[in-house]
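First the structure, then my questions, so here it is.
A single protein chain has been omitted; all remaining protein chains appear in their positions.
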């Protein structure tokens, strides 16, 4: 679960990390109260998941009430649901600081750079020597000497140094407590009077740790499309693309490989949908979602062990009967119970293929109007 | 800092460990409100540090209001300041469970036994095979499988098993969070209806961790004598004995050795007082405390590095001038600045000895009326 | 011969009385695995498919001396179960559970490293030596996939493994040891850590690696080959060649960030190190023939 900037900043603030003063405004309401409280100049920050918000015009710096209203209307007009109205800060320096994991040596990895504001990927590509790395082994805690080391290397002094030590310890605590995959502050601003303020915040919580973490409700702004949002609410992994072959596959690895094969044989995928794992008995919902992006053909490929082929085949039969899709469906449902699956599919006139490439080629041909 | 039973139980209760219902009553107030609330039968438990309270008659089981009043008066009459009035519990089984440290392999050590109620030392001596041990290495946490192992070995089942797993995890958290040296529940009672209740509680917090722990004020009941209590409030290590040679020594190891030497040469110590470390400039207070147990002679032995001999000698001179003790004083103040010390002591007619045994022998002889 | 599980490997099954555990116990026994005990806390004295159940791994170890343990426990208890197995001295562990928190996985891998143990998974089908024994959930009865032979297979995937392995068999080969590294972003054992075992395994002539986008495991294999740690022929199939950057497609481990973990980068590194890389599953068998001819 990737949090919105404002949610990340809420966690920061609760934990004692200074963030700019701000008010959250929903599309459809008025920005006046917010700007009255924050004053001018201030910044309107679209709460969307998309990266590069600045370049995309999703962050607007405003100096007057009328400008604020105008930009607010502009942003909500672009579909933004939530806007963070934030005081402008007096920036002396910008720092990058983040915590993530290193899966090879099992450590928690702190990355920092005095070149804040830049994307870490960009930084890693262009100035790798500017990235300060500090590691904390599994079972160990971040020690104060390590935080001092980072702050000395960042060139902080005085108050900013002391605040930096505390801030990093706090970030680390949040990272561990919240089962985070990433906690990032970029930029961490050193103000003109030598204080640290978290001007932005990224926070990704491990979905697998949901059972021991506070839950955030899913919101439309976390997704690129309505269908993805709705599928996520149903617990069905779904991604929307602009092709015409709808995929219903089981197994993440196999689905990826089918996606590749469709491209390999010249086709284009309309959607990626995982019809395996806990969802293998949910053929009807899966097919409903697959049909929503208007594919020309549905390609169903599985090779399951727990997800039984016969159960999935029966599900497809039921879905076809219920939904009456007016497009061709190609199946290669293999694995446990595959002979039974062949028979079941035959009852509605489907020939269950055994070779994956044959199935993909057939789907590509059908999408191109062949048969 | 060793907590009183009621303080330990407060910590238990806050953390979710079930303790018997109770009310704390101070000497001088009435027990009626407490017994009204708790009902009968109930138990009056003297909140003192002394071990073996049961055998010493400091715990009284009462069945009626008049009996409660009588026993309350009896206990407060014996000098008990604070009494915990506690509901009587329906005891099916008694378990011993404690957490302490193992300094050799750096682990946190859990000890448990199905023979609750007994002293662990007694148990270790008579039935060592009945003690269940479970260790948690430094930097590691207590894992659930370990708690299950302990509970299976204790023979718990059903609800009591589940409560036991949770209780041990909670005890461990308390142990680590509070910088404890010991957390003990003895007995941990399994009630007739299969629930666990902490019927007693020992909790020792590491004094060295005071800077990061909540503080408990010192109270008279933690000490065996008024003088020990008052010295502790002053931060001066002091123990009272029944002999006639008052010791003012510097350095824990040296003080212990002098204590032994006094006994070796047939003398008896009136008090142990550490006049080194942070207290080496506090000769006047140290001598005041030493005089309070009415020794026949004061024996001052030091061999310091940081605690300078000349400073201590000057302190003794000042103390003698101020307090005018009417008993002989033997000194062997050596270490950094010892030649200067000799000169300083000579100004009030003291011959500063250089040999420890000579000093001890002289003190013993003086206490026996010799010179 | 196998790199992990032999005919006589003494196998423990943790979580044996659960629905998954008892279902797969039947099949694990079915292939011929030497299962010596099961563990489910509080179920001591029960039997599952004739296998005795104990309350704790320590008890099971004291009574039956297992060498290895396969875990059918829910993801939230996987860490505890792994620690319990390691604590009791077991040095080979397979974790099937999908959905283990990343922070737990870090500790599991670290604990395994500290104890010089091999923990395989989570989110894996497990480990199988076809025709001999398995610790996992493989449909070993599908002949066109699970046939004994001389090719080691290591994989991040489940269904795709069936797909690719079928191609290996179709080309006339069989499998020595199939190791499911698991689809998570923090697998407890990484591809490159299996290589020294395959290298010295006389039953393994070549290795097929089924990788995918994301992470650096395939690059580490290339490094091991360059360093001469692994010198046998290696054919790889890497899924996700055309996956859109930044989308979490499928496995937790399958995400590309910051230019790291791209399929193109993996292929380049592997080919430079002397591996052949199949452009689609069906090519795997042909490439194996080609590389073994050299």
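For clarity, chains are labelled A, B and C in written order, and residue numbers in each chain start from 1.
We take it that a contact is a pair of C-beta atoms (placed from the backbone, for glycine too) under 8 Å apart; a residue touches a chain by one contact, two chains touch by 3 or more.
On a predicted model such as this, the values are computed, not experimentally measured, just so you know.
J.: Taking the complete complex into account, which shown chains does the hidden chain touch?
T.: Displayed chains contacted by the hidden chain, ordered by label: A, B.
J.: Going by the contact rule already stated, which one of B:53, B:69, B:176 or B:220 would touch the omitted chain in the full complex?
T.: Of all options in B:53, B:69, B:176 or B:220, contact with the hidden chain holds for B:176.
J.: From the list B:35, B:186 or B:255, which touches the chain that is not on show?
T.: Spelled out, the listed residue whose C-beta touches the missing chain is B:255.
J.: Which subunit B residues touch the hidden chain?
T.: Residues in contact with the chain left out: 51, 101, 103-104, 106-108, 120-121, 124-125, 137-139, 176, 179, 181, 206, 208-209, 211-212, 237, 239, 241, 249-257, 259-261, 263-264, 272, 274, 276-277, 302-306, 334-336, 338, 355-357.
J.: With the missing chain put back, which residues of subunit A would touch it? List them for me.
T.: Spelled out for subunit A, the touching residues are 143-146, 148-149, 152, 161.
Going forward, only the chains that are shown with their structure count from here on.
J.: Just the number, please: Cα centre separation of subunit A and subunit B in whole Å.
T.: 57
J.: So how far apart, in whole Å, are subunit A and subunit C when each is placed at the average of its C-alpha atoms?
T.: Distance between chain centres: 28 Å.
J.: Using the touch definition from the top, which residues of subunit A touch two or more other chains?
T.: In subunit A, the residues touching two or more other chains are 139.
J.: Specify, in ascending order, the residues of subunit C that touch 2 or more different other chains.
T.: In subunit C, nothing touches at least two other chains.
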